[in-house]
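Note that this complex is displayed minus one protein chain, with the remaining chains in position.
Going in written order, the chains are labelled A and B, and every chain counts its residues from 1.
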Amino acid sequence: MELKIRKNGNNYIIDVNGEMDLYNSYKLKELVMKMLEKKVEHFIINLENVDYIDSSGIGALIYICSTIKKMNFRLIITNIHGSVKKVIELTKLMGYFPITNSIEEAILQMEE
Amino acid sequence: MSDKTYLSDIKEIRVNENSPLFDKTGMLYKEFPSDYRQIRYFTLLIVQSAPLEIKEINLLEQQISEVIKNAVKHGNQCDLAKKVKVWYSFDSTHAHLIVQDEGPGFKDLEKWNDFNRKRLEILSAQDFEKLADFVSFRTLKSDDNDGGNALFAALEYWNGGFVFNDSRNAVAMLKKYPQKKHAIT
Partner (left out) sequence: MTAISFSQILASPLLARLLVLACATAIFLIVRRKDTEGQAAAFIATIGLLVMRDLLVMLFPIAELQNLSDIFYFGFALFIFLAPFKKARIPLIAVLVVNVVVAALYLSTIFAGFAAIPGWGVGALLVADAAFMALMGLLNSRDAERGSHHIVSDSWIFSTAVLMVYAVLALALGHGSAVFEGLIVPVSYGWLVAAGLVGMNILDQQTLAAVSYYEAAIDSLYNLSFRVGTVLKGSFSTEDVIASMNEVIVEETGADGGSIYLVDEFDDVIIAKALSGSFPPPFLLPESLPRKQNRVESFMRHAQFRLGETVLGEVAKTGKNLYAADVAADGRFPGNGEEDFLRLSSFMAVPLMVEDKIIGVSAVSRSRPGTPFGEADFDRLKLLANFGTLAVSNFFSFLEATERNSIEQTAGIAAEIQRTIIPKKLPQFQSLAIGAYSSPARGVSGDYYDLIRTREDKIVGVIGDVAGKGVSAALIMVMIRSILHLITNTNRDMATVLDWVNKGIAGKIDMDHYATLGLIAINIVTGELEYANASHQPLLIYRRASDMVETIDMKSVPIGVERSTTYQRKALRLYDGDIAVLYTDGIVEVLNEQGKQFGRKNLSQLIARHKDLSPKDIVGRIKQEVSKFIGTARQHDDQTVLVFKMKL
């Protein structure tokens, strides 16, 4: 799994490439923690290139989501599709995670 | 709209040694050492027998990997000497699996059912504040790599049943694939 960061205004977009499984999901957690230390406050996690996620990956997203909420910062997860979307639906977390269908919508929502 | 859970839909993990899902006739068999590093490899060895026409085979692979992970990590404590036994059978209409480990069994099963029931009640009330406390089931043995959500999805996914034996160290599950309603995807 590869992680890339890019900026859009105040928003930091993390592009995740590959599979978020039990062997590498911790990497996303660690990256977000590091970014929080560096005072990043707006996170957009782009899962466009993620075709596979398991409970560890969901767990990492849950952890990231609750940490960011606690600090009163903003997080949006975008571009979920295929089995990734299916897993989030099966765990009934579609309403829990802040999700948009595209990065554009995420940026719009961030401004509200 | 489709996220709504009706209270009548609440599912729970059942214990039934005599469930027909434990009938191993006609199933293929493989066994694996409890090697955490090879969980996805073992999963692939099982899933590669599934027919190519199954839609969402990615999802099937992921669901199977969760059960095997539970057996390896929580059942057998990643002890290479302990085996994970898998019986499996696939065709275009169903996927049937039995996974057995050598551990002491899922002791917190009842606690899990209670937790899940509360979770589903909170979901049907759409109370996302309270939900935060119910997104992950953790026991004393859970670590950072445990998402604590695999079983929530499993209960939804294995629509033909998800049942443990009396010792709670073997679980049988069935996924029934509905036939497509129409060709437009």
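Basically, contacts are C-beta pairs under 8 Å (C-beta built on N, C-alpha and C of every residue); 3 or more make two chains touch, one makes a residue touch a chain.
Just so you know, these numbers come straight off a predicted model, no measurement behind them.
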Considering the complete complex, identify which of B:Glu53, B:Glu129 or B:Asp143 is in touch with the unshown chain.
B:Glu53
Residue numbers in chain B that touch the chain omitted from display:
1-2, 28, 35, 37-38, 40-41, 44-45, 48-49, 52-53, 55, 126, 178, 180-185
Residue ranges of chain A at the interface with the undisplayed chain:
18-19, 100-101, 105, 108
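Here, only the chains that are shown with their structure count from here on.
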Distance in whole angstrom between the CA centres of chain A and chain B is 25
Report the residues of chain A in contact with chain B in the complex, numbered from low to high.
21-23, 25-26, 51-60, 62, 66, 69, 82-83, 86-87, 89-96
Show me the residue ranges of chain B that touch chain A in the complex, using the header's touch definition.
3, 5, 37, 39-40, 56, 58-59, 61-62, 65-66, 69, 120, 123, 126, 128, 131-132, 135-136, 144-150, 152-153, 156-157
